[in-house]
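The structure that follows is given in the form of structure tokens.
Note that one protein chain of the assembly has been removed; the remaining protein chains are unaltered in position.
Then we have subunit A:
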Amino acid sequence: MIQIKDLHKSYHMGSNSLHVLKGINFEVKEGELVSIMGSSGSGKSTLLNILGMLDEADEGSYTLDNVPIKNLNEKIAANYRNKFLGFIFQSFNLINYKSALDNVALPLYYQGSPRKERVERAMHYLDKVGLAPWSHHLPTELSGGQKQRVAIARALASDPKVLLADEPTGALDTKTSYEVMELIQGINDEGKTILVVTHEHDIAQMTKRIVNLKDGLIIDDSMVEQVRASQYV
């Protein structure tokens, strides 16, 4: 599903330049649930943003579902993001003046699907994350865990190939984190490929594979015995 080879990324600030990714190679197969770990500043978010086409690598190749991701203009990148990717953010990033339902329907709006279909599908995914009764509430009326579930429903709405989650449980307490992880595991069980950036070992243990980053390089990449979140909930 994902192949990256010799990925480099530097940030330039004035005369200083910071080499953040120093040659990343890895592959993710369809249906994997991968966690990316590493100390703060090791480049996890940078890597995820490049995978998400929100940012561009300086060097190296990136192939997503057999499509080479190279020299995209913003229009095509937006189209690829819409079709291929679902994002889950640490701070949820819901649009606060839109109802839960409208938030979930937004990727479908950008896809150009008709209103009725949008509402139906958004409702379906809200139901899937257990928030159908909250569909007309604004994000400000929801708890952190609920917001993240709306965000997950939104990420799923356009039926993307890959979900990218940057510390999805970073703003949540342990119990809510496990609930969210349970949801993510469920989605993965249905075959969706998911990448999760996290700091927390217990969260990482709930994925199937842990990639460890240090100073811009992968220092460890191993399969793990998946811990089901449901046993904590």
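Points worth noting:
Note that in this section contacts are C-beta pairs under 8 Å (C-beta built on N, C-alpha and C of every residue); 3 or more make two chains touch, one makes a residue touch a chain; residues count from 1.
Heads up, the rule we're going with is that contacts and distances are computed from a predicted model.
Of the names listed as "Fe-S cluster assembly protein SufD", "Acyl-CoA dehydrogenase", "Putative ABC transport system permease protein" or "Sulfite reductase", the one that matches the UniProt record for the absent chain is "Putative ABC transport system permease protein". Note that of A:63, A:93 or A:205, the residue touching the chain absent from this view is A:93.
Across the entire complex, the residue among A:63, A:82 or A:226 in touch with the chain not shown is A:82.
Hidden from this view is one chain, which touches subunit A at 49, 52, 54-55, 74-75, 78-79, 81-83, 87, 89, 93, 95, 97-98, 106-107, 109-111, 115, 154, 158.
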